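With one protein chain withheld, the remaining protein chains of the complex are depicted in position.
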């Protein structure tokens, strides 16, 4: 299962990348995908409450079941307007 | 005592005049002045609650003591904006 | 101290052009372009309060007192909400449907104060500034409105 993963704001800067295709075979939900990414970021594996998840450009629960080709984004706190 | 009396909106139209200098010797307050005017308008002598009073271009109580040369206005309900 | 500007217009006026000109003048008055600008434009409706087609709306005012009352309302709204600057333009005379009746604008450092000052000023001037509206209908009849339209 391939997932298109996107990071924004300070997450993007800390990771050093904005977008990657990752293998999601062992990460069937955004929460598990985060745990896999967090190691690279040097963060604890638990998804912080302040980070929101979007799947295919819509807000989604961290427990959403992912499908092949899904776009998964991790969104730090929004500050628009 | 001379008073400059001003009427607006439907009061002005019903009275047929917008501004007059009147003798206020027997009308030391706007309330008493109204009673004198009301006869001409065919209205009862009691100042209706919906009519507001201004003395020298500021809202005032109907019982305000008037002085020679004061400008007294009777204002029907406001509808601005 | 809130910078207050009030004008009455006996002819049609362009409210958004006035707003743009006023905003552009603010750096000279308040020291910078304020971060938040809230505004409201009201126009003459095409129908009377009872639903009949409207030919025109006639706005009577009390020259001198009307401007002074608008300034008092603006002063109070500015104090209550820490507005940097407030702008009111109001039509007087006979106005056709679609023409601008009123512009109220508030500049502040934050969105909340700007919106609240604009909204409060619009409400208070409706109740405290002497204007009277006469609706002229298409059939040539006319009535004086008694008080304000609902929110």
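By letter and in written order, the chains are A, B and C; residue numbering begins at 1 in each of them.
Methods note: a contact is a pair of C-beta atoms (placed from the backbone, for glycine too) under 8 Å apart; a residue touches a chain by one contact, two chains touch by 3 or more.
The structure presented is a predicted model; accordingly, all values stated were derived computationally and were not measured.
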#### Entry: Chains still shown that are in contact with the chain withheld from the display
A, C
### Task
For the chain that's not shown, point to the residue among C:5, C:25 or C:119 touching it.
C:119
### Query
Considering the whole complex, which of C:8, C:38, C:73 or C:89 touches the chain not shown?
C:38
### Task
With the full complex in mind, choose from A:9, A:44 or A:69 the residue touching the hidden chain.
A:9
### Query
List the chain A residues touching the unshown chain?
6, 8-10, 12-13, 50, 54, 57-59, 73, 75-81
### Task
Determine and list the chain C residues touching the chain excluded from the picture.
16-17, 19-20, 23, 32-46, 98, 109-112, 114-115, 118-119, 122, 149-151
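We adopt the following convention: only the chains that are shown with their structure count from here on.
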### Message
I'd like the Å distance between the centres of chain B and chain C, where a centre is the mean of that chain's Cα atoms.
### Response
27
### Query
What whole-number Å value describes the gap between the mean CA coordinates of chain A and chain B?
73
### Query
Touching two or more other chains, which residues of chain C qualify?
none
### Query
On chain A, where are the residues touching two or more other chains?
none
